[in-house]
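Just one protein chain is left out here, and the rest sit where they should.
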Amino acid sequence: MDALGTDWAIDWVRRSAAVVGEHRAELSGLDRAIGDGDHGENLDRGFRAVVAKLDEATPDTPGAVLKLVATTLISTVGGASGPLLGTAYLKAAQAAGDAPALDAAATVALLAAARDGVVTRGKAEPGDKTMIDAWTPAVEAAQQALDGGADAAAVLQAAADAAERGAEATDPLVARKGRASYLGERAVGHRDPGAQSSAYQLRAAADAAAEG
Amino acid sequence: MDALGTDWAIDWVRRSAAVVGEHRAELSGLDRAIGDGDHGENLDRGFRAVVAKLDEATPDTPGAVLKLVATTLISTVGGASGPLLGTAYLKAAQAAGDAPALDAAATVALLAAARDGVVTRGKAEPGDKTMIDAWTPAVEAAQQALDGGADAAAVLQAAADAAERGAEATDPLVARKGRASYLGERAVGHRDPGAQSSAYQLRAAADAAAEG
Amino acid sequence: MKKLIRDPQTVVHDALAGVAAAHAGLLRVQTDPDYVVRADAPVRGKVGIVSGGGSGHEPLHGGFVGWGMLDAAVPGPVFTSPTPDPILEATKAVDGGAGVLHIVKNYTGDVLNFETAADLAQAEDIAVETVVIDDDVAVKDSLYTAGRRGVAGTVLVEKIAGAAAERGDDLAQVAAIARRVNENVRSMGLALTAPVVPHAGVPSFDISDHEVEIGIGIHGEPGRERIEWEPVDGLVGRLLEPILEDLPFTSSDDVLLLVNGMGATPLLELYIAYDAAASVLRERNIQIARSLVGNFVTSLDMAGASITLLRLDDELKALWDAPVETAALRWGR
Partner (left out) sequence: MKKLIRDPQTVVHDALAGVAAAHAGLLRVQTDPDYVVRADAPVRGKVGIVSGGGSGHEPLHGGFVGWGMLDAAVPGPVFTSPTPDPILEATKAVDGGAGVLHIVKNYTGDVLNFETAADLAQAEDIAVETVVIDDDVAVKDSLYTAGRRGVAGTVLVEKIAGAAAERGDDLAQVAAIARRVNENVRSMGLALTAPVVPHAGVPSFDISDHEVEIGIGIHGEPGRERIEWEPVDGLVGRLLEPILEDLPFTSSDDVLLLVNGMGATPLLELYIAYDAAASVLRERNIQIARSLVGNFVTSLDMAGASITLLRLDDELKALWDAPVETAALRWGR
């Protein structure tokens, strides 16, 4: 498949919901170590609501799907990750516009818009030990893949791989944003839960493109 | 020694203080099982104060010693055992009067007065699982010993033996007075702390007479 | 044992120093013997009200000293009744010529020590009346036992008797009001954990992660019964049923519902317990006319709660609503 359509977007969202549900306890566990232990709960509550909405609504473009994800996450997740991820999906939706399907370049643009949205709201920089540390390498790897002539699915594959490495790379960091920043040196050795959940969502996007 | 003088009374009190100190944790442990866990603390606080008073004052009759014990326990122990044991010693002191020494009959009278004092204040009957279950058999055994011609030391020996048996006999009882009464059947199988501490005090009296 | 204390032997003394400093305008703390007394005591012509008992139940009793409630509180060592001396001194300190009411929770130790103090006060020509509080339905009452314990209902007696004294009732009238409250109030409590008494350093009883003690007192005594944990409605029902049956409370009664925390149970849970209790009362058509939710009669750091119902009449309502100004209960001033 070369361009990613509405089915892909819906599949992405359902896969994200599934993977978040599966890893709920793990994500809350990561958050318990350096935050307040609710990240899995928060996202699971949000993505369940998203799936419930999807069962009712019939969004007909990738952008419409992502808009639904954005507004639902914003109104159900709360915490830090609700507005931040919500903004990511909102900006992604705006980047996708009304297009019925997204080619490789549009996919990179979507990822970049999402990342920029999180940065604008959360003011985090790479290395601050936040979800940005998954999104930023993902965007960069996606751009490189695009530059190398990859199709949309391969772009997402590259993004997902990079996001996973980015999440892992948060382990040794001291946090400068979010609750983990209160811990100082004690955050070292723990993975950032938001980076990990972002990597899961990007892997879901890639899998939906590859297998969908 | 046939009659028990002031030295005996002082020795009794010091031995009581020592034995209560030694068994403080045990008595509080008994009280934790069926009461509020402070009986050892309460009596230890009281008898330490008694010893401190004795170091200053120079009571010159057994009655004066017992009066000092009574008022000090009443003003330092608190709880149920403070006024009850305080009354016991107060009535014992009144029974001893101004006599410089107590013969066997006076010793029995002293024990009976102490027991009656506790009953008057606390309204407990034998078998209610209280200190009375140590004092009552003690008084009866003392009377029997007296009837059999025992001297004062032997009277106390008999009283102490009976008090110990009486304390042991509280194990299977349901309590009808004191905090243990709130437990119903759950008090069964536990010794009454006040009966146990009373047995210790009577043993101290007998030892003081035997060895003093 | 980890506690915010200096030394297990000085906890009451150290806490009283804090109380004195934190509430200087409201009360004075006397030491040796120790008691807490209203800043303006004795109030001439007003009946004085003294309560007390072992410490560890804070804010009871010191938190209720002030205008419209207690004139003095006498704290014993943790969970141990005070001796007669401080009770006597507190009684003398609050006698404004109209006599003094002793509000005593029904525990052998409290009753006996207050009794002695009352005798001594009367010997010094102070009129003393005593009202013994025994609201705990977990304990079977009988002539042949120590009878029911006094628990959270005590705070309602103290508030209402305090208002009666403040409006100028004489000693017999204040005592009669206090007795009327006691006759119309019933309580029962449960524990999820045991308290750790500072000088003991270990929990007062062992209890596992899935057990609940029903019918506990406020001194770390075990309860009458141990059950498996169940959701709040079941637990509250086990407290409320015996309460409702006992008085009995009946349809169209007006009541005050007090959900009292034992010390370590968060307010979030107390409000859930309140909701559970209110549902039961609604079903029975019993009107909750007044409410109180919080930690009032505690047992150190025990987790758990008690439920108290007081049947109200118009006079009791008015006395409840009357202004009060204490560290732990305050309105209208």
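Each chain carries a letter (A, B and C) given by its place in the written order, and its residues are counted from 1.
We adopt the following convention: contacts are C-beta pairs under 8 Å (C-beta built on N, C-alpha and C of every residue); 3 or more make two chains touch, one makes a residue touch a chain.
Small disclaimer: the values here were computed from a predicted structure and weren't measured.
Trainee: Considering all chains of the complex, which shown ones does the missing chain contact?
Mentor: A, C
Trainee: For the full complex, which residue in C:177, C:218, C:240 or C:303 touches the chain that was left out?
Mentor: Within the whole complex, the residue contacting the unshown chain is C:303.
Trainee: Which chain C residues would touch the chain omitted from the figure, given the whole complex?
Mentor: Touching the chain left out of view, chain C contributes residues 1-7, 11-12, 14-19, 21-23, 55-56, 58-59, 63, 78, 192-193, 209-212, 229, 231-233, 235-236, 259, 263-276, 278, 288, 291, 293, 295, 298, 300-301, 303, 305, 325, 327, 330-333.
Trainee: Touching the hidden chain in the full complex, which residues of chain A are there? Just list them.
Mentor: Residues in contact with the chain left out: 28, 32, 34-38, 41-42, 45, 74-84, 121-122, 125, 176-179, 181-184, 186.
Keep this in mind: only the chains that are shown with their structure count from here on.
Trainee: Starting from the defined contact criterion, work out which chains touch chain B and chain C both, please.
Mentor: Correct list: empty, since no chain touches both.
Trainee: By count of C-beta pairs in contact, what is the leading chain pair?
Mentor: Among the chain pairs, B-C has the highest number of C-beta contacts.
Trainee: Quick one: chain A and chain C, Cα centre-to-centre, how many Å?
Mentor: A distance of 55 Å separates the two centres.
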